[in-house]
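Structure provided below as structure tokens; questions to follow.
The complex is shown incomplete by one protein chain, all other protein chains being positioned as in the whole.
Let's look at chain A:
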Amino acid sequence: MLKVRVIPCLDVKDGRVVKGVKFVDLRDAGDPVEAAKAYDAAGADELCFLDITASVEARSTLIDVVSRTAEQCFMPLTVGGGVRTVEDIRALLNAGADKVSINTAAVNRRDFVREAAEKFGEQCIVVAIDAKKVSSDGEPDRWEIFTHGGRNRTGIDAVDYAREVVALGAGEILLTSMDRDGTGEGFDLALTRAISDAVSVPVIASGGVGTLDHLVDGIREGGASAVLAASIFHFGTFTIGAAKQRLAQAGLPVRATET
């Protein structure tokens, strides 16, 4: 039986982890490779690196991080942030990434998704959707795509956009609620459900996890195939093992944590 996935996400800037990572026995908490090894040992089902570096030069730093991680962690790795060209994707995949997440570049030019999927296969093209609710209370729910960390409203309907990128070849959707991100109030379940029902590919729910029950809700009520979180794991609030235990208690299939 296919298991639901628990995915910790590491924000990486200039080759260093930005948000704190608190684990025992971590020699260098700022080294993404060290953090990746700790999550590997803890039984994470996938890892996600999000590069928030602005400069082009730092790109080679990220490639090095991915390459060193793939040498030591034999687990699936998704890398996103600033992916704009087919060459960006090729470099990340060659370094050992399994999937590459495209965000703004797909909003700006949808055909990029088609080109990437044709070149590398749909299974490795993840489209990241940052969505915010734009409908008022009493109106039917409506979400729009936002870029630049939620600052730029695009006018694009999130559900329509999800359908469109999947038709173009996206093999997975990484869905982040900009309303919930960083709040600890839980996923936007209506958004997660709307996108999950609209597309045939797996949806990763992201943004807002504060408790382990939120993870259960994301799968059960949101219809997501996987749940992504950063802070609750990085700051040691919960372990990957505890997250899986909670999901299992709720009757969801999880992969046993390897120790």
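Criterion: a residue touches a chain if its C-beta (ideal position, glycine included) is under 8 Å from a C-beta of that chain, and two chains touch if they have at least 3 such contacts; residues count from 1.
The rule is simple: contacts and distances are computed from a predicted model.
Visitor: Of the candidate names "Electron transport complex protein RnfD", "Flagellar basal body rod protein FlgB", "Imidazole glycerol phosphate synthase subunit HisH" or "Penicillin-binding protein", which one corresponds to the UniProt protein name of the undepicted chain?
Guide: Of the names offered in "Electron transport complex protein RnfD", "Flagellar basal body rod protein FlgB", "Imidazole glycerol phosphate synthase subunit HisH" or "Penicillin-binding protein", the one UniProt assigns to the missing chain is "Imidazole glycerol phosphate synthase subunit HisH".
Visitor: Please pick, from A:106, A:124 or A:174, the residue that touches the omitted chain in the full complex.
Guide: Reading the full complex, the residue touching the unseen chain is A:124.
Visitor: One chain isn't shown here. Among A:65, A:201 or A:232, which residue touches it?
Guide: Of all options in A:65, A:201 or A:232, contact with the hidden chain holds for A:201.
Visitor: Which listed residue, A:18, A:75, A:156 or A:242, touches the chain dropped from view?
Guide: A:75
Visitor: I need the residue numbers on chain A that touch the omitted chain, in ascending order.
Guide: That gives, for chain A, the contact residues 1-5, 40, 45, 67, 70-72, 74-76, 93-96, 98-99, 118-124, 171-172, 200-203, 225-226, 255-256, 258.
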